[in-house]
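One structure coming up, written as structure tokens, with questions to follow.
The complex appears here minus one protein chain, its other protein chains still in place.
Letters A, B and C mark the chains as written, and numbering starts fresh at 1 in each.
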Amino acid sequence: MSLRRKLYVIVFGTETKAGRRFDLVLLWLILASVLAVMLESISSVGSKYSELFFRIELIFTVIFSIEYLLRIFISPKPLNYIFSFWGLIDLISILPTYLIVLFPNFHYLLIIRSIRLMRVFRVAKLVRFTAEGKMLGEALKSSYYKISTFLFTVLITVTVMGTVMYVVEGPVNGFTSIPQSIYWAVITITTVGYGDIVPSTVVGKLVSSMVMVIGYAIIAVPTGIFTVEMFKSVSHRTECKICKHKNESLAKFCSNCGNPINEHLEEFESKS
Amino acid sequence: MSLRRKLYVIVFGTETKAGRRFDLVLLWLILASVLAVMLESISSVGSKYSELFFRIELIFTVIFSIEYLLRIFISPKPLNYIFSFWGLIDLISILPTYLIVLFPNFHYLLIIRSIRLMRVFRVAKLVRFTAEGKMLGEALKSSYYKISTFLFTVLITVTVMGTVMYVVEGPVNGFTSIPQSIYWAVITITTVGYGDIVPSTVVGKLVSSMVMVIGYAIIAVPTGIFTVEMFKSVSHRTECKICKHKNESLAKFCSNCGNPINEHLEEFESKS
Amino acid sequence: MSLRRKLYVIVFGTETKAGRRFDLVLLWLILASVLAVMLESISSVGSKYSELFFRIELIFTVIFSIEYLLRIFISPKPLNYIFSFWGLIDLISILPTYLIVLFPNFHYLLIIRSIRLMRVFRVAKLVRFTAEGKMLGEALKSSYYKISTFLFTVLITVTVMGTVMYVVEGPVNGFTSIPQSIYWAVITITTVGYGDIVPSTVVGKLVSSMVMVIGYAIIAVPTGIFTVEMFKSVSHRTECKICKHKNESLAKFCSNCGNPINEHLEEFESKS
Partner (left out) sequence: MSLRRKLYVIVFGTETKAGRRFDLVLLWLILASVLAVMLESISSVGSKYSELFFRIELIFTVIFSIEYLLRIFISPKPLNYIFSFWGLIDLISILPTYLIVLFPNFHYLLIIRSIRLMRVFRVAKLVRFTAEGKMLGEALKSSYYKISTFLFTVLITVTVMGTVMYVVEGPVNGFTSIPQSIYWAVITITTVGYGDIVPSTVVGKLVSSMVMVIGYAIIAVPTGIFTVEMFKSVSHRTECKICKHKNESLAKFCSNCGNPINEHLEEFESKS
């Protein structure tokens, strides 16, 4: 096995001991760099040790740059990696520091820097949580359309209710515009309830109460959708030995090919 | 096929390419008109470009008026359309501008104008979300009585608890009247918690805590109801004509007797 | 049938047309009296029309007194009715006015008056919602122990977390005592979040975040419990014709008596 292939297994894989160790080191480096960014953002700390934080930042950038170049070097198809989701994340997580060095007053790069946090996602693949995460992902994916429909309905509801409240309460009571009122409706229907915008009129309180009760009741919808999908994805199935179709747990004949299912049923769950 | 019939398929239908394109254009027009209304409501924007918004509004009204007349013209039974839900929505969404032109100071028309947003619902039919939306609708419909009972119980609870808090806290602490206290109870039981009215006395805080815990625990009720209905509506079953066994919805062969399930499947749900 | 028996069927029953009409009239009277109490509590309205409200109150009291005496008169066992739950509610809902007439400055009677609202519960029996309400009640009853365990755990959690926050934040930051801190913990764990007491220190915010996430995650517990109970109470069952045991839907032999279940299965749902 060539060095490049060996490195590939370590850097991209999680099956070998070295691969897991590499990922673990990376995980801690990412967490440390995220922590450094956080601490720097606290003005009392950041201004005092600005020099130190800048140096730490440089070190992390150098490390992550090496990692980035390494990944490009060992990829079988470097361009595929570069333009992949994770490739772009890797690039974006080192770019800000270079840009800061070149254009020291470019403050909006903070927004780019924050994307570095997304590196954390990559390491999420690491642990044995993978199987679980995958199942959750599948349940979410298969309930995608239903949840979209739900969110679409919520969107229309907050638009209508926000407009109604704008008419009812008006700019005098903090409902300064329709978008602002829709923002209020989102706060209310999701039961967050900051309390920065609240109804003052009697009619407004009545409408609010309706929005609250709607929000309280329809939380049932995404929950119901997701629970059913979860249930379907964990439910027991009996596999047909001939056509590999997964039948209902008590089936005697395969519902796909009609052959009898053998006595020694191979019952299996979707390994959860 | 007559022109009228052709237009009917385009305007009312979603099966043909032209029909879908018509709906899509309408969707964007509706969204644009809604956006214009929203922007106009922002005082800084609305007062600066009031002339422009008025013109935009006129253009949208002309377009939607044409659509409205077209729908009347091509309907097989125009009166049925005019007095249908969507017919009234269509009328209401053009009426305000005409009224504003005639009576320029009629501010409460905003409330009518806001109903235009309901046009968005119509286009919701468009997309492939339909099947999913229909299932959600059915699950909601079949859990209607149970959820009504639940909401009725919540209503009684907030009335009782609101009155108790009015007695306990009194007008001095912001609980100025029983309706106001009921409004507080709704805010609390739905876990919205604006914080505009909060208990000050020890007994009041105790009662509040109870209301909060009740609200936190009984959210389980609508969720449980809806989840079970969802579950029932997704577990459609196909009956075997020979042994009457109820198979999985996509079964080709009966899992009980192994016979092929006839072409004309008798799909039925668990009659609930 | 004697007059007393006839009246009994009308006043206590809901099966006859006259019985339903009586209940409906009573429902509206109760709602009207509740509304009057609510309106009276609004100081601007109450002080203006205090004379009027007092007269309305007297009329309602007379009507409900007649109803109360009627119920005692027609009951087969009057004492049973008088000391039953509803009998006491009926008494309590007329008592306050009499006491107010006798002792005009007895303000705390408002608390007794508020119990009149519980009369609303009685009418809840009326409508066809009954069957649904009964199922909900059963699901709640059978999940009673589990939900109690859950609430007990929540109680211990808020006690521990409240005490921790009292230690961390202290009286300076609004956490004036352990009970007050527990009140904060209830507000936070139930995701109500009034915002009247909020952490100020860094450690306090960290602990708060933990409490929030706990509250957000464990809402799953009562929901899960209730959903499973709901599911069990609606799930299909096949009744054994011999011992009336309700078997699993696909059973061939009764799991209670071992007899074969006849070909013509009597499938039934728990009438939902």
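The rule is simple: a residue touches a chain if its C-beta (ideal position, glycine included) is under 8 Å from a C-beta of that chain, and two chains touch if they have at least 3 such contacts.
None of the values given here were measured: they were computed from a predicted structure.
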Touching residue (missing chain; options C:13, C:78, C:137 or C:260): C:260
Touching the absent chain in the whole complex: find that residue among A:7, A:34 or A:92. A:34
Residue positions on chain C contacting the omitted chain are 145-146, 148-150, 152-153, 156, 159-160, 163-164, 166-167, 171, 176-179, 182, 188, 191-195, 198, 202, 205, 208-209, 212-213, 215-217, 219-221, 223-225, 227-228, 231-232, 247-248, 250-260
Absent-chain interface as seen on chain A, which is shown: 34, 37-38, 41-43, 108, 110-111, 114, 117-118, 120-121, 124, 128-129, 132-133, 135-136, 139-140, 147, 150-151, 154, 179-180, 183, 186-187, 189-196, 215, 219, 222-223, 225-227, 229-231, 234, 236, 269, 272
Touching residues (missing chain, whole complex) on chain B: 191-195, 223, 227
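Following the convention adopted for this analysis, only the chains that are shown with their structure count from here on.
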Between chain B and chain C, two touching copies, which fits better, same or different residues at the interface, with half of the numbers shared as the threshold? different
Give, as an integer number of Å, the spacing between the C-alpha centres of chain C and chain A. 40
Multi-chain contacts in chain B, i.e. residues touching at least two other chains, fall at 150, 179, 191-195, 215, 219, 223, 225, 227, 231
